[in-house]
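All protein chains but one are shown at their positions in the complex.
And then chain A:
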């Protein structure tokens, strides 16, 4: 067998019969990107000297964190039994926040490689992504990865996988993305087992946009999967949803560098450049057709991802507000999931209320804003969205706790999720306890194998999106995994807790909590602030209140000494510089009534202690 194809099939002139489109899906960290590396190497599209680990994780933030955030599609040649094939591989992210990336990728494929870490077994996102693939009617190739690890248990997990998908444990391929073992066989199996794409080459073109990315040098680059017909360079195309038309300045395939081609035909995956400057003109989910020979019916689109958590983002230096606005506009170009609108906080000044898919998404966005646009930001404690019905039947959507109406509320609804937790059965008790304390409602429990259990719960989003996963991990010594998706809403007994400094409400610290948890929030926040706010020339009471009822109270005693005892040997310059520094420091203080609160205190009070590790699931 000579794996590397001698003659790679040429785009636009490739018979759909020799095309195989697949994505690699898995739980986070099970090795998708590393397996993709081996495929890039074996098929020869990346030369050994250019190779680096997780080649397709190109964004700085992906490399820093060692996780995939955006899907990447690559066309690779492969030869089997003397025939050449064109493979389109899409590496997908594993983190639950980016599930929508996976669904988009699946729509461009006929098959999926379901990868499972042979030392970990099936985990929550394995199931979630498998079900997504099944809903899309894809052919699944189950594969165990990391068989080089001493802790690998390929036999056991092969049985689990076979159990899950149906089939024979013998048919589960065993590979190592690290050593490359089994990867050739996997590529062969992809060619043999996955169906070729089908479409009508003579019909008007229909191509599904599954990604749209803004690039400073090339403008908007749109990734498509052609279903019917053909797209050619220089022709005019039309976006079916808006009827807007553009000229195709460039069309090609990623291999993995962009390679212009003579067009794209049925079943092919590639990119288009039309010169548009805004990804919203080239929207994910839209269908591209020929302007002169338009298709009658578009392909089904995707639902826009819905933001799950909201947080206020404020520049520490108020004059950076326009920079933040432009920066959000730019990030939005590549991130359809990002939504934001301006808001003002009495304590923090001008900023934006921003919606995110989850905490990791929040953190990554914030980090990119800071790193790529040189901003210093404060982000307020994240919250979910509430629907509040007033006594006069008016309905409000509350994305910011400080907008929660005072009194006259007849009903509050909070978003719910259905969650799946996978864990060894010894932990069932403690997991049930945790879910119970988070107002969870058990929906079912299944044994995936003798010792591994799947628990299904319906829970309030607010209860799981912040520290639930940390708790789960620590209670199960890291063995449990979690997946969740939105699942309607429910009426709940919620209250708004306000924090007052010297009687002045600090909007940035208001929170909506379940009534039973209001007290502990109040105690936590007031004592945290007592530590963080420096003493003032007068006593500062810190209170937590529900409406006018005080539920927790702390006190910052008045400062009694603020004077340097001595001025050394006439070194007045030193004393003056100290004074100038203090005056400068004062500019970084936010005034809450008469109370000076340092920016750092806001940041520290609003950030959970170890949010960094938290988001990585």
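In the analysis below, a residue touches a chain if its C-beta (ideal position, glycine included) is under 8 Å from a C-beta of that chain, and two chains touch if they have at least 3 such contacts; residues count from 1.
Methods note: contacts and distances are computed from a predicted model.
Of the candidates "Cell division protein FtsI [Peptidoglycan synthetase]", "Heme chaperone HemW", "Ech hydrogenase subunit C" or "Glutamyl-tRNA(Gln) amidotransferase subunit A", the chain left out of this view carries the UniProt protein name "Heme chaperone HemW". Although one chain is not shown, part of chain A still touches it, namely residues 537-538, 557, 559-577, 579, 582-583, 586.
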